[in-house]
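Every protein chain of the complex appears in place save one, which is left out.
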Amino acid sequence: MLRIPCPYCGPRDETEFAYGGEAHIARPQNPATTTDADWADFLFMRKNPKGRHRERWMHARGCRQWFNVERDTVTHQIVTVYRMGEPPPETPR
Amino acid sequence: MKSYSIFSLLRNALSYHQNWQAAWRSPEPKPAYDVIIVGGGGHGLATAYYLAKEHGITNVAVLEKGWLGGGNTGRNTTIVRSNYLWDESARLYEHSLKLWEGLSQDLNFNVMFSQRGVLNLAHNLHDLRELQRRVSAIRLNGIDSEILNVEQVKEMVPILNCSPDSRYPVLGASLQRRGGVARHDAVAWGFARAADARGIDIIQNCEVTGIRRDGDRVLGVETTRGFMAAPKVACVTAGHSSVLAAMAGLRLPIESHPLQALVSEPIKPILHTVVMSAAVHVYVSQSDKGELVLGAGIDAYTSYAQRGSLSVIEEIMASTVTLFPIFSRLKMMRSWGGIVDVCPDASPIIGKTPIRGLYFNCGWGTGGFKATPGSGHVFAHTIARDEPHPLNAPYALDRFANGSLIDEHGAAAVAH
Partner (left out) sequence: MSTQPFRLPRGGRIDRARPHRFIFNGRAYSGYAGDTLAAALLANGIHLVGRSFKYHRPRGIVTAGVEEPNALVQLGVGARSEPNLRATQCELYDGLIATSQNCWPSLRFDLGAINDRLARFLPAGFYYKTFMWPPSAWMQYEHAIRRMAGLGTAPEERDSDRYDKRLVHCDVLVVGAGPAGLAAALAAGRTGARVILADEQVEFGGSLLSGSAEIDGRPALDWVARATAELDWMAEAKLLRRATVFGYYDHNYLAIVERVADHLANPGEREPRQRLWKVRARQVVLATGAIERPLIFRDNDRPGIMLAGAARAYAHRYAAVPGRRTVVFTNNDSAYAAALDLIEAGGPVTTLIDIRAEPQGELADAVRAHGVEVIGGSAIVATSGRHRVKGVEVMRLTPDGTGVAGPVKYRDCDVVCMSGGWTPAVHLFSQSRGTLAYDSTHGCFVPSRAAQATHVAGICNGAWTLAECLRQGFTAGTAAARAAGFVEVAAAAAPPAPEPTATPPRILWAVPSDRAGTTSKHFVDFQNDVTVADIQLAAREGYRSVEHVKRYTTSGMGTDQGKLGNIPALGVLSDVLAADLPSLGTTTFRPPYTPVSFGALTGRDIDALADPIRVTPMHDWHVANGAIFEDVGQWKRPHFYPRAGETMRAAVDREVTAARTAVGILDASTLGKIDIQGPDAVTLLNRIYTNGWTTLEAARCRYGLMLKDDGMVIDDGVTTRLAPDHFHMTTTTGNAARVLGWLEEWVQTEWPDLRVYMASVTEQWAVATLSGPRARDVLAAAGTDLDLAPTAFPSQSMRQGAVAGMPARVFRVSFTGELSYEVNVPARCGGALWEALIAAGAPFGITPYGTEAMHVLRAEKGFIIVGQETDGTVTPLDLGLDRLVSKTKDFIGKRALLRPDTQRSDRKQLVGLLTEDPNEVLPEGAQIVVERRPEPPMPMIGHVTSSYFSPTLGRSIALALIVGGRARHGETLCVPLLGKTVKVEVAESCFYDRDGARANG
């Protein structure tokens, strides 16, 4: 049971949150001119790293705000959280 | 390979079992192979076995970073069935089920494939409609499947709460009688022994750390035991597929999630078939040792930790005890987690990659065990001929670009 520090509400149990997958996947600016391969890349391809992962969470049973989390997918340690639109903070490795 | 039988067992008993030979060798790795298979789980070992048996390719190494069958092969709830909706899936899983039906004899290793039937419950009208659709399709694909009404379900599983007042009333079920369970470890060991007997090198404790390539052609793999060259490298590393793909500079449409399972303490037989409920994420059977084997839904987040959250266990317990009220005083004895590769359409990827000589077999999500022999069989074909078997042609990686997905979300008992 992860304990996730919501940047708006403070630390809460994982069961209050919804997971949103990899963060910082830019939707192509002009879908109509994007190739099928690039479109598939946007829709489906994921880094899925073993280790540090920047990902999106939403405080579904709380403030319902989306935000970003940097988390280690092996230790489950949460390194940092930051709001949508903010650049990822530099984090010590 | 010395054959296993009741006679060999009796003969060896006379010598106090001192003379059994090792089930597989532990060879030193060679500098080069015709094919290197990365991943010594059921699918990888089956691939090796069928490469040798069906295609005569025996200069093959199976590289396993830990112990054989230590990934999802040894961590799943062992359900085998082929009751899939779409033609592509039905054919692939039925191909596999047919191989299961003769597997113990083929491998000369009892994998304890028990065709005790698989029930999928319907709890509302929508479930029932979906079951009927599925059963209708499965039957027309020539695969056994039938619809049971609630009385028939109750007769088959008297301990199931079929009361109309239940929170999850049972309106009916589909039944695949040829489905069932198998002994998961035995599948890895049986394939390993049979592959080894055909000359394939099985190398444990050998982790692949890099994939060497020349432009768009694969040259071999870097490992913790040195470089091994091969014109063909096949990755069958469920859970870690994205990690292997990254070594080759590829990205896959895959996310790795924890999938938890648990067993109860052993009790005398009370459940003689496999019961699944997609709506409430329960799947349960009773092992030959007497343990109830229960699977959970996947944890929401990605993880490589083979570990999940207690809340997921609590949820399946609530559903399970609601469906089976007499389970309340039984006890959870062990719980564990695996790492499953989840694809966006809940169907696997089996085939070639943009890099020549590099093949991937991954993305089986929560349901790979049942496909073990079939997956190995068609993957071996793909590697040997450098083109997919007709059964796995629809499972190419490029389906994500052209949109021809095989959406099997309804097929798993697990919400993705």
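Chains here go by letter, A and B, matching the order in which they are written, and residues are numbered from 1 within each.
Assume a residue touches a chain if its C-beta (ideal position, glycine included) is under 8 Å from a C-beta of that chain, and two chains touch if they have at least 3 such contacts.
On a predicted model such as this, the values are computed, not experimentally measured, just so you know.
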item	value
Contact residue for the chain not shown (choose from B:Asn141, B:Ser256 or B:Thr302)	B:Asn141
Residue of B:Leu131, B:Ile254, B:Ile298 or B:Leu397 touching the missing chain in the full complex	B:Leu131
Chain B residues touching the omitted chain (full complex)	4-6, 8-10, 13, 16-18, 20-26, 66-68, 70, 74, 87, 102, 104-105, 108-110, 112-116, 123-126, 129-137, 139-143, 159, 166-169, 183, 185-186, 189-190, 204, 264-270, 280, 286, 288-290, 307, 309-310, 313-314, 317-322, 325-336, 344, 401-405, 407, 409-410
Footprint left on chain A by the chain that the document does not show	1-3, 13, 18, 20, 27-28, 31-32, 34, 36, 39, 43, 56, 58, 60, 64-66, 75-76, 78, 84-85
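The rule is simple: only the chains that are shown with their structure count from here on.
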item	value
Computed distance of Cα centres, chain B from chain A, in Å	29
Chain A-touching residues of chain B, taken from the complex the two chains share	240, 242-243, 246, 251-256, 300-305, 307, 309-311, 344, 400-403
Chain B contact footprint on chain A (complex, rising order)	1-2, 13-15, 18-19, 21-22, 36-37, 39-41, 43-50, 53, 55, 71, 73-76
